[in-house]
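This is the structure I want to talk about, given as structure tokens.
Left out: one protein chain. Kept in place: all the others.
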Amino acid sequence: MGKFLARRLLNYVVLIFLATSFAYLLAATNLQPRVYFEQMQPPPPPEVVNSQLDTLNLNDQTPLAQRYATWISGVVTGDFGKNIQGGEVSGQMWMKAGVTLRLITVATILGSALGIAIGAYAAVRQYRAFDKAATGASFFVLSIPTVVIAIVIQVLAVAVNDGLGFTFLKYVGEYSAGFQGNWWETLVNRIHHAILPTLVLALALFAAFARYQRNMMLDVLGSDFVRTAMAKGLTRRRALFKHALRTALIPTITYFTFTFGALVSGATFTEKIYGWHGMGAWLIDSIARQDVHVVAAVSWFMAVTIMAASFLSDIIYAWLDPRVRV
Amino acid sequence: MSTETIVDSAAADSERTRPTPVLEVTDLTVTFRGFNNNPDVKAVRGVSYAVHRGEVLGIVGESGSGKSVSSMAAMGLLPDHAEITGSVRLHGEELLGKSDREMARKRGKVISMVFQDPLSGLTPVYTVGDQLAEAVMVHNPKGGKAKARARAVELLELVGIPNPAERYRSFPHEFSGGMRQRVMIAMAMANDPDVIICDEPTTALDVTIQAQILDLLRTAQRETGAAIVMITHDLGVVAGFVDRLLVMYAGRPVEIGSVDEIYYSSRMPYTMGLLGAVPRMDLEDQGALVPIKGNPPSLSALPPGCPFAPRCPLAQPECDDSEPDLLPVGSAVRTEDGRTRVRDDGEQRVACIRSGEIDANRWTAQDIYPVPEIPEAEAASARREDLPEVLRVRDLIKHHPLMKGSVFKRRVGTVYAVDGIDFDIREGETLALVGESGCGKSSTLMEVMGLEKPERGSIEVMGREVGSLSRSERFSLRRDMQIVFQDPMSSLDPRMTVFDIIAEPLRTHRVGAQAVTERVYELLRLVGLNTEHATRFPAEFSGGQRQRIGIARALALEPKLLVLDEPVSALDVSIQAGVVNLLEELQAKLGLAYLFVAHDLSVVRHIADRVAVMYLGKVVEIGATKAIYEHPSHPYTQALLSAIPVPDPERERSRTHIVLEGDLPSPANPPSGCSFRTRCQKFITLQESDQEQCMSAEPRILPTNGDDQASACHFAERQAGLV
Partner (left out) sequence: MTTVTETTQDVPASPPAPNRIKDLARQLIATRRVIVGIVILVLLTLFALLGPVISPWNVGERDYTALLQGISPDHWFGTNRTGLDIFTQTTAGLQKSLLIGLLVALISTVVAALVGAFAGYFGGFTDRALTWIADLALVLPSFVILAILSRHFVGNGGWLILVVLLAAFSWMVTSKMVRGLTISLREREYIHAARFMGVPPYKIIFRHILPNMSSLLIADATIMVSTAIIGETALSYFGLGVQSPDVSLGVVIADGASFATTAPWVFIFPTALLVLLVLGVNMIGDGLRDALDPTAKSRRS
């Protein structure tokens, strides 16, 4: 078992290494840090630009292999190089990751809990009014790109604020700029800002989870073991809750873990539109700034989260389902 | 088991004085409303029966006859969209119309049920013990968890689970099918119910396990004194088990009576056909089986008359007028002078307008059904040794890696699926490979059909060693051997027309287009199908017809050897007979050799010339069919034969079954010495020194009773009659 896990982890490390290297090489050949410096006002002399690029290990006159070797030897020790303004990428990355994780944790938990409850109930009431309404709603939400949801909710917030005459719903930033207060007030201020972006993410997730849970639940509803439970003397409701739902939850929890991993990049739009300085927003900005090292670092982080999530979902699956447990 | 039957001449009188039946079903109908313009399905159309305390009622019918649905309705387990009318009384109390909550209090407490498929019947994520304890707790929540647990362990012990306290914590997937079925029975017994409904409780199990479960059900009945309703399609199982029998067809009872009345003097053509269609393990020369033509009607579009009329050999124009009622035998018959003659001596009720005529003439199935003439094969006269060998297998071995875990998959051992077997098949001969699931029959087939060099040993087809073949030689050798599979659902590509399916082997072996067309039509006629069927898809055919298509495909290249992998075990009895007859006819006509793999020893006796009995990857006994069935010399063969119930109540009552202990050991970890010793009924009777031999030395397969019968047992029995 230990050997097996180790082999699998090694495979993951190799995949992550390849993915990150690929992203670095792509960014190093396609982004133009030189242009970033040349467009400064006033334009610096070429020697200054060159020396700047050299200190950052971004000079396109240095052979690519050499730049890559320098960069990767740093990555192995946990140093992701410097960003284009000279800051340490590693330190910034953990800060940005924190922002993203805070946002998506709450949103996934909220969205999935609601989705599971509604999906499971809809399955029990298949083809009845509730099922039709739930299916219709999740269908509609799934057909709207997150970008549009984010914008529409922002527009609605503006309308509500205008109507009320004061800023009832905050839709920009993580907290009010220059806000001073004790920890309690700070917390309230942050929650106030978090409501709308969390809602946007949770809404999209709710729809996906509702559909998924409904299908999983339908698969077990007709199962013989539900019939057995009823034959023992359980009421239909209790048999469904205790036997069917418990079994149907297993794949959903696996799905949950996986979604969480994929959401690190999925939250980009919400972050960008609501002015949160998370991973996704950082990536978009750094591409515009021709910032090779940040792009590579974000790629690494996304690869790690996806692998970690899929590994975790396997473990949770094995833990929850005695059939696949070793 | 109890041999008393409740029939006596004074049945009508005692009816009044008898206590209220435990369960009484009257005029029950169940209709599933069709959605999206689908027609309604009338699954049950007027079923009435009553069971008394300590009584066993059998309900027999083929798939789709409504036998299961009617009992599910009684339990209140049908989904909401099923419309149920009539009445179901439990101790005189009406159950229909009760709320789910009220029904839940009855279910598992007063009336309980054992289902067919123990594989999916238990919730996979809870331990069997907890599920059993739940059945106790739910009706006695004040009893406390500890008490429920203790009771669950007690129940596990009662149904014969070894180490019950330890096995309490096992999950369902860690149990074998037989053990899961024991748990289901324990659950049904948990609260000492008054009625236990058993819905095909042994259908998914092997014969030796079936014998164990039937034994257990008898114990359960003795322990609880409950009335039992036994639902099955197997006329053998019920013969020795039930007191009264109800035969269902197309959602309606067509005959009811005491078990002897039904088996020995059935007056309904359907029941008669059903009994004639069963191959008999206990009869040496049964002759051709009685096939019932056609298929059961669709329950959504029933004709107005008797639903069996289209298949009935006695059908008259009047049969199509209206559905006959369930009446005493002959009550509907008018004699020539216009008076109605009623004969009423017993409980038997029949839904056939010609029942009186059948009764008067004492007709049997052979009299009313046309029995096909099966030509005698020419080869039968020649001596076996003089015939050419079609297939010879020597010391064949097939070991699979044993994988564990589906998320973290890894190898943990080796399954000795086929562990050194020898046999041969001569031209025009049928060798049956029999044994329980997991004995290695299917692995043997796959090895033979794969035509690859085996891990050890050799396979010779038509005298050619397959390991030494070149690619093109192997390809052309495939013409000589073809296979027919068990499951008619999955053996035909659902997206191909019948024509394309039968033409595939021909096209693969580059037969010209014109020749392909001619051959396909010829084959269709050969297996008894219409040429117009060629353009249809497999889904439009019934199981029996699909099996015929599979046979036509296998015959396309004119093979000399046909491998038959359980070809009739998925079919209903009435359909099975037709396919068995077809196989016999084809063999005689075309001089085919068959390698017939089956677990049903009754069919084997009917069709095979020679039998090889397999146990844990080895052949334990081999020989001519007659010799094996009449003088089985290996204890396993004896147990296997003894476990099969015979569709003859009297004989069944007088038989003693050898019930083997426990389950088949894992083929990944076979016992030392003789692999059968752990379950052997003979082993326990042996002296210690002899037992030592069984445990240390693996018995070789040696001749026993002459007639080339051979068995692998240190203490093989010679000339010991059984059955």
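First chain written, first letter: the chains are A and B, and each begins at residue 1.
Operating definition for what follows: contacts are C-beta pairs under 8 Å (C-beta built on N, C-alpha and C of every residue); 3 or more make two chains touch, one makes a residue touch a chain.
The structure presented is a predicted model; accordingly, all values stated were derived computationally and were not measured.
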Contact partner of the left-out chain, one of B:Ser71, B:Asn295, B:Thr430 or B:Ser642: B:Asn295
Contact partner of the left-out chain, one of B:Asn163, B:Thr508 or B:Asn669: B:Thr508
Which residue of B:Phe485, B:Tyr615 or B:Tyr629 touches the chain not shown here: B:Phe485
Residue of A:Ala134, A:Leu169, A:Leu205 or A:Ala303 touching the missing chain in the full complex: A:Ala303
Contact footprint on subunit B, counting only the chain that is left out: 35-36, 79, 81, 293-295, 298, 446, 449-450, 475, 478, 481-483, 485-487, 490-497, 499-500, 504-505, 508-509, 521, 525, 528-537, 539-542, 544-545, 550, 553, 557
Residue numbers in subunit A that touch the chain omitted from display: 11, 15-16, 18-19, 22-23, 26-27, 30-31, 126-127, 139-140, 142-148, 151-152, 154-155, 158-159, 215, 218-219, 221-222, 265, 268-269, 272, 283-284, 287, 295, 298-299, 302-303, 306-307
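Assume only the chains that are shown with their structure count from here on.
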Between subunit B and subunit A, distance of the C-alpha-averaged centres to the nearest whole Å: 54
Subunit B residues touching subunit A - in the complex, by the definition given at the top: 35, 75, 77, 100-101, 104-109, 112-113, 115, 117, 120-126, 131, 134-135, 138-139, 171, 173, 184, 187-188, 190-191, 404-408, 410
Complex interface listing, subunit A residues touching subunit B: 1, 4-5, 8, 127, 223-225, 227-238, 243, 246-247, 250, 314, 317-318, 320-326
